[in-house]
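Written below as structure tokens is the structure these notes are about.
Of the protein chains in this complex, all but one are displayed in their positions.
For subunit A:
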Amino acid sequence: MSSFANRDVISVRDFTRKELEELLSHAEEMERVYERGGDDRLSGKILATLFFSPSTRTRLSFESAMHRLGGDVISLGGKEAASTAKGENLADTVRTVEHYCDVIVLRHPKEGAARLAAELTDVPVINAGDGANQHPTQTFLDLYTIMKEKGRIGGLRIGLLGDLKYGRTVHSLAYALALFGAKIHLISPEELRMPSHILEELEQIGAEVEEHRDLEEILPDLDVLYVTRIQREMFPDPEEFERVKGSYKVTRELIEEHARSDLVILHPLPRVDEIEPDVDELPQARYFDQVRNGVIVRMALLDLILGGG
């Protein structure tokens, strides 16, 4: 029996390295299923997507994964979710919806919403983003992409570039990379440094972490460069946003002159202007493969939760 069977997926912190390895190896199997165009192992199962804050890509990725495995999808999103959010509370919504489905994928603006939903329902809840807190499946797909591109995670030198202060995905990713024993290089302008409580946490789990202000300097050493965008909506102060937007940029010249040929450049997408479009043609650019891996990892997760692998 898989340790994921019937399990809630709320925070990366809930998972051990061993469990993450189980997921990654199941994703490898799912890769083959995906290439065959899918199968119907989850036929008869229903996934409900409840999106109280918009993220069309994440929702489509889950829905696509469920369809690829022969399952069905119902969804409450956009205007419906907004009007529900005004009247009914989240607790009542999930206690209703659980009778319509076998698994709930929830995205909600309040931090902790997914944990609360999981406590109130018997069906497994997958967190697809709760405010600025967690987005565990993004981390899973990032790990899978690195594993696939490099064959391992431990021992790699991985650069995390950009908004390390408000960028939710890099906090969870750094935690998971530390679990796997990667060497983490944090590259950001001073104003967007990784918060000290996360640095302390990384230290507690024995991570090797170095901070840098200059990408050019550390780029030649990196195996992986993970780029994040600056999200206006995460900034409490608009002036702060104006000061730092556009403060770092990955250009073709920079990669050609300073990066190794086997560097892997990743980005959770969508991007704004932190990676110039002509980087896309370089062999190092792998961020569109990441999107495909997102479907595969979610297939693996749904299969482990609902089908028992």
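Operating definition for what follows: contacts are C-beta pairs under 8 Å (C-beta built on N, C-alpha and C of every residue); 3 or more make two chains touch, one makes a residue touch a chain; residues count from 1.
Please note the rule applied: contacts and distances are computed from a predicted model.
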* Looking only at the UniProt record of the hidden chain, which name from "Binding-protein-dependent transport systems inner membrane component", "P-loop NTPase", "CRISPR-associated endonuclease Cas1" or "Aspartate carbamoyltransferase regulatory chain" is the right one? -> "Aspartate carbamoyltransferase regulatory chain"
* Structure fact -> Missing-chain contact among A:113, A:285 or A:305 belongs to A:113
* What residue numbers in subunit A mark contact with the hidden partner chain? -> 11, 13, 89-91, 108-113, 115-116, 119, 130-134, 197, 204
